[in-house]
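See structure below.
One protein chain omitted, others in place.
Now for chain A:
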Amino acid sequence: MTTDSLILPIALPLLGALLATALPRIAPLLGVLTAALTAMSGLWLTGLVWVSGDLSIVLGGWGLPLGIGLSADGLSAALLAMSSLVGLGISVYALGYFSGSERGLHFWPLWLLLWTALNGVFLAADLFNLYVMLELLGLSAAALGALTGSRDAVSANLRYLLVGLLGSITYLLGVALIYTAYGTLDIGLLSERVEPSALVSTSLVLMTAGLALKAALFPLHFWLPPAHANAPAPVSAALSALVVKAAFYLILRLWTDLFATITDAGAAFILGALGAGAILWGSWRALRAERLKLLAAYSTVAQIGYLFLFFPLLQALPPGPARDDLFAACVLMAVTHGFAKAGFFLAAGLVQKKAGHDRIDELGGAAQSMPATTFSIALAGSALIGLPPSGSFIAKWVLMQSALETGQWWWLIVIALGTLLAAAYIFRVLSRAFGQEPTPQCFITDARAEIPALLLALASVALLGLAAGPIWSLLGFEGVQI
């Protein structure tokens, strides 16, 4: 019966989406209720994995390889916990953000479908099922991104939709090759069967390329900044914090699980080099951005780059505690970015609503009159830079340590430059918040909208930084060794 709960984080938001479609008048109420239930089921599952280890189930009673498997290990559970908490925060925020507007009517069912697909990706154990999930994810994400209805938003998200389709078709081509050769789609069975061959390498390249397009890995990131910057704030938060993570998660899963015996140092170096390009280019463009949400979107490009720096190092380290630490640091980095970027986008949305625009140079007054929101931006910003005690500080520390240990010192330069640039673009925003105007008396001006942003930003710094240990134990590793 416990394994049956694997389906809940997928079935609950799906049912919620259906009800919110059928009953548009009470969609916000249904949406928040569903969000609470979905988050609870996700956290419950994370707890189960923590207590009793990996869970898996094959749906339909046919067993493998005929049926479709679902499974949750530490990696899935960590990302599921992220999507649960961030999703709940976004839902509570959206309740205030969309209240009384026509757009809210369309937001709820699409958002719950997006959440279904996200949890579905994290729990899937079947390559074709992952394709279906990616389609649902891409379609609902593009529809949500275009919700503002502005010309820019619609054209950016139409491009996002087409790029996403190209990505999933490329992925599907890889899946088709590997299925024809090995006759199963289950990741567990395949990882036992694959042997190095031209076909398997081609399949790995196709799947990785398709997913890299969806994860916006430099130089395939061109679609991300306009799509994320023009969406409504809760949607930007979901797209930047969660949706790109789904594609990244899948690449990590393929490289460390399914194709662990196939990957080699050269291929991993290419991923690392693209990641380095993403860090430098994304951070530079974020520094030059004139609008707050565009800054946040380019910062996502850079942060995705850090996640890909882990690949050459994971490839170089032999299995053992050092590699375990690095793997956990990679997960910690992804989860911290999820919280920080969601908090940042939600807070940026409040500033934009208050000021009526989001041009950074003219934000002084609005930012200063909302202390809690500015504080959220500062907290999230410190996690994006990687200041202690945030989760990304620990992650970057382990990353740099591993780079030294494996003799790949050149990544250190990239990390240092990226961190400096990140500090520059965050402080550029914060410096606007200290003007001459009298400081307002009250810290929180709009509780329902400000508290989710503040809590998410706080989690990225305090929860994941000071209490990073649980990630290690969730993944089944020994403690942090710094």
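Rule of thumb we're sticking to: contacts are C-beta pairs under 8 Å (C-beta built on N, C-alpha and C of every residue); 3 or more make two chains touch, one makes a residue touch a chain; residues count from 1.
In this text, contacts and distances are computed from a predicted model.
**Q** Can you tell which of "Sodium:proton antiporter", "Acyl carrier protein", "Probable glycine dehydrogenase (decarboxylating) subunit 2" or "TldD/PmbA family protein" UniProt lists for the chain that's not drawn?
**A** Hidden chain identified via UniProt as "Sodium:proton antiporter".
**Q** Which of A:Asp4, A:Asp54 or A:Glu290 touches the chain that is not shown?
**A** The one listed residue touching the chain not shown is A:Asp4.
**Q** Which one touches the absent chain: A:His106, A:Lys245 or A:His337?
**A** Going through A:His106, A:Lys245 or A:His337 one by one, A:His106 is the residue touching the chain not shown.
**Q** Could you tell which one of A:Thr180, A:Thr261, A:Ser431 or A:Ser473 touches the chain left off the display?
**A** A:Thr180
**Q** For the full complex, which residue in A:Leu14, A:Ala94 or A:Ile360 touches the chain that was left out?
**A** Of the listed residues, the one touching the omitted chain is A:Leu14.
**Q** Please identify which residue in A:Leu45, A:Leu118 or A:Met133 touches the non-displayed chain.
**A** A:Met133
**Q** Spell out the interface residues on chain A facing the chain that's missing from view.
**A** 1, 4, 7, 11, 14-15, 17-19, 21-24, 57, 59-62, 65-68, 103, 106, 109-110, 113, 116-117, 120, 128-129, 132-133, 135-136, 139-140, 142-143, 146-147, 149, 154, 173, 177, 179-184, 197-199, 202
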